[in-house]
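For this depiction, one protein chain was excluded, whereas all remaining protein chains were kept in their positions.
Think of it as A and B in the order they're written, each chain with its own count starting at 1.
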Amino acid sequence: MEGFGIWVGALLTLAIFSFLYRENPIYRFAEHLFVGVSAGYYLVQYCFSALYKKLWVPVVDNGQWLLLGGGVLGALMLFRFHRRTEWISRFAIAFYVAAWSGYVIPSILKAQVLTQVRSTILMPWNTPGLTWWDHLSAALILIGTVSILIYFYFSHEHRGPLKAVSQVGITFLMIGFGASFGYTIMGRITLLIGRFQYLFYDWLKLGSS
Amino acid sequence: MKRTAPIVFGFVVGMIMFLQYFIPHAPFTTAYSLVLDWKQVVFGMTLILGIVSLVRHHGTKVQRREKDWAYSVVVLLGFAVMAIAPIVQRTTEGGIYGWMFDHVQAPMQATMFALLAFYVASASYRAFRARSVQAALLLLAGITVMLGRVPIGEMMAIHVAGHEFSLATLSSWILDVPNMAAKRGILIGVGLGVTATALKILLGIERTYLGRSA
Partner (left out) sequence: MDRFLAFLERLMSIDRRWLYLAVAIAVAVPVLRPIGLPVKVSNETRDFFAQLEALHEGDVILFSFDYEADTNAELDPMSRVIWDYCFSRGIRIVALTLYPGGVGIAENIMNEAAEKYGKEYGVDYVFLGFNADWSGTMLRMGESFRLTYPAEQYGKATTEIPLLDDADKYADVPLLVSIASSSYAEYWAIWAGGKFGQKIVTGNTAVQAVLVYPYYQAGQILGFLGGLKGAAELETLTDLPGDATRGMDSQSTGHGLMVLFILLGNLAYLAQKIRQRRAV
């Protein structure tokens, strides 16, 4: 069964790759099969997680009746299918989004703003044994971060010194985007390596596995 | 009622979640834990909406014999097998469900994304031009990181006055310093943006997430 499975996987891999030549019925078959199978897989995982693990087990097995509230709110989502009572589903959406908003404010401010600002300012001074090169790099980080923030400041027209600083910000951003580009290439090539390893090692049993 | 009640309800829940950060004691912590548990159930239920829409869309296509309806049959069959298999086998581990994941879903999902390697190559060839100094900087940084992070580039180094200058070191410096500054600038900006949006949601100023007429 395992060997047959690898044959199926390899043929489906080739079916998807066939799109590189041109769109064709084999590719479209594989594409639609993928959509259907994935939807089924996700449905099972979501239902098992939300309805069984987080609802059935605590409520029925452990007697935590308060957790039924989650089920009720979740069920309200289904009102979205009925135009006249659709508004009832807003309670579930408001609950989810507002709860997230409530805890995201202090957490994001702390981890993504304050800690980052603190590290930018303190870095050159709070680490012992730094060389002049490290100090220069730390200064560059400070200059880069501040100039980028100024570049993103849209409440004033960028003229004079503001324009000059935001130009520095753009320069840092471009280098950052370049680094992202280089790493993106790395990621994409890796995904292809993975498919070739599968085809050559697992399917055709060529090379070293 | 249809608009205000959900916003008020959201405000109360949101404030509980906000305040517990500063007052980590009952009853805030009790309510906080309960909300987190409920949230997980609500999130899980949202997928059902998406799945119902997908099945409806393809079901209608098959029923009306619309163009390419045969492909919709493939979607529905694939879906049905995966949705029913765990019920029949009474587990989500192994069986047809696990086999279909390992040999149908996973290889195709991986290959779909592997196609990007070809597209990014084509884009590199046709689109990435050094049309300005800043574009040239982007390309140079990209090439340095690309080469400096793989073994072949790591071997590229020159020796000047007893010091080694390697592509790997330059690449690491780009990532650690200018890249880090760029990402940090974006991160702080995004952090402030998320905070502002969350505050607007909490106060009922931002309400587009509730739907068209809210």
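By definition in this document, a residue touches a chain if its C-beta (ideal position, glycine included) is under 8 Å from a C-beta of that chain, and two chains touch if they have at least 3 such contacts.
For clarity, every value in this text was computed on a predicted model and none was experimentally measured.
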| item | value |
| --- | --- |
| Omitted chain's touching partners, listed by label | A, B |
| Option touching the unshown chain, where B:V73, B:A121 or B:L199 are the choices | B:A121 |
| Among B:Q40, B:S72 or B:T195, the residue in touch with the chain that has been omitted | B:Q40 |
| Contact set of chain B toward the excluded chain (per top definition) | 21, 33, 36-37, 39-44, 47, 91-93, 98, 101-102, 105-107, 109-110, 112-114, 117-118, 120-122, 124-131, 139, 142-143, 146-147, 149-155, 168, 172, 175-176, 179-180, 183-184, 187 |
| Residues in chain A touching the chain absent from view | 20-21, 38, 41-42, 45-46, 48-50, 52-54, 57-58, 61-62, 100, 103-104, 107-108, 110-112, 115-116, 118-119, 123, 141, 176, 179-180, 183-187, 189-197, 200, 206-208 |
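In this text, only the chains that are shown with their structure count from here on.
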| item | value |
| --- | --- |
| Chain centre separation in whole Å, for chain B relative to chain A (CA means) | 3 |
| Interfacial residue positions of chain B with respect to chain A in the complex | 2-3, 5-7, 9-11, 13-18, 20-22, 32, 34-49, 51-52, 54-55, 68, 71-72, 74-83, 86, 92, 97, 99-118, 120, 124, 128, 134-135, 137-146, 149-150, 171, 173-192, 194-195, 197-199, 201-202, 209-211, 214 |
| Chain B contact footprint on chain A (complex, rising order) | 1, 5-6, 8-10, 12-13, 16-17, 19-20, 28-30, 32-51, 54-55, 58, 66-67, 69-71, 73-75, 77-78, 80-81, 86-87, 90-109, 111-113, 116-117, 120, 137, 140-149, 151-152, 169-186, 188-189, 191-192, 194-195, 198 |
